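Here it is: the structure, laid out below.
As you look at this complex, bear in mind that one protein chain is not there, while each of the others sits in place.
Chain nomenclature is as follows: A and B, assigned in order of appearance, with residue numbering initiated at 1 for each chain independently.
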Amino acid sequence: LGACRVSMSMAEIRAGFAAIKANIQSRDPVRSLSILSHPHSLHKVKSSDRCCIAHHLFTFYVDKVFRHCRTEDSFVNRKISSIANSFLSARRKLGQCREQNNCVCGEESTEKFKQILANYEGLNVTSAAMKSLGELDILLDWMEKSR
Amino acid sequence: SGELYCSLPNPRNVRFESVNMKNVLHWSAPEGSGDGVLYKVKYAVYGVGKWIRKPECRNINRTWCDLSSETSDYEEQYYASVKAFLNGTCSDWMETARFNPLTDTKIDPPMVSVSSTDKSISIILTAPEKWKGSPEEESISLLQVYPGLQYNVSVLNKKTKKRWFFSISNNTLVVPWLEPGTAYCVSAQIHVTTPLLDSGFSKEHCIATLKDK
Partner (left out) sequence: GDAFLPAPQSISILSTNMKHFLTWSPVIVQGATVRYSVEFQGEYEREYANGSWVPISECSLTTATVCNITEDISATVAYKLRVRAQLGTTRSQWGTTKGFFNRAMTSLTPPLLMVVADGHHLLVELADMGPSFQFRVLYWKKGQESRVQQKVLKEVSSVLHLDTMEAGAEYCVKAQAHVEAINRSSSFSPTQCVRAQGDKSMWL
């Protein structure tokens, strides 16, 4: 991720998400809106900005998303807890890396992250959180492509 | 299009079936519908608010529709939907789950080519290519799509029935110090760690080492 090489259990997070992907995405009926991929794609973020944007996105998921994703399904809740705790652990490492490498967010990427927040604020909180969780593979695909 | 009330049962099990990112929409006919049912198909890029009709899959009686070119950007995700018609009535639009070409495709085994000397065999592996619309288009190996791609190679000594496995990242493998005049059978599998994608093993390619001079 730009200057940051953070070891995180991507395979574990992927496995956790794969187990609940269909369930979570089926709770998001809105096809025409995306939190992460439209109108701007994560794949257009400059490599020098990736470390900073990734840290912002992990903070976004930890602070805003997971807490509003509680469901009636115990299995889904346990997987969400597993992903949330993995994100917490990864964010801590990303944060340390950002400080060590003085990763700065460029103007373009700051704009991109503001767009993500605007997409999120444009929906009611539960819908926005569930949609964001359902887009976890978009984030993971981008992070792996950035490695 | 004059469809006031759709009482026809819905198409069932609408889903993408994808191999090497050749992404084909499949469905089953409505229950008990018999012959004569026609279908039309539309698709949408997730996050973009427009359903797009697929003209080549309008009023078709088959139960599949190739949407590979419409879904070839694997940085996007997609939905597709099918509607059935019979004798002036119709069904509802029935949608797929969200389709992510990168994680939801299956991968074919690699191509295996083997040559031998009297005491060694050389194996060259070729990862499959991503689907492309026409031969003129640039070929993209799945190796470029999945940078962490590895090969698991199995080498079976037909005489001793012993099987060895090799795990390699590059696409060539030379196995020296083998027995002359002996048949060895090679098959290989592709392994991608994240996203977790494994191809099956290729069919076995057998070759004999040359007899000792």
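Basically, contacts are C-beta pairs under 8 Å (C-beta built on N, C-alpha and C of every residue); 3 or more make two chains touch, one makes a residue touch a chain.
Just so it is clear, the model here is predicted, and its values are computed rather than measured.
Within the whole complex, the absent chain has one touching residue among A:A22, A:L88 or A:V104, and that is A:L88. Residues of chain A that touch the chain left out of the display are 7, 9, 11-12, 16, 62-63, 66-67, 74-75, 77-78, 81-82, 84-89.
Residues of chain B that touch the chain left out of view are 152, 154-155, 160, 162-167, 175-180, 191, 193, 212.
Simple rule for what comes next: only the chains that are shown with their structure count from here on.
The touching residues of chain A, when paired with chain B in their complex, are 10-11, 14-15, 18, 22, 25-26, 31-34, 37-38, 41, 43, 134, 137-138, 140-141, 144, 147. Across the complex, chain B meets chain A through its residues 44, 46-50, 75-77, 79, 97-98, 100, 102-103, 147-148, 193-196.
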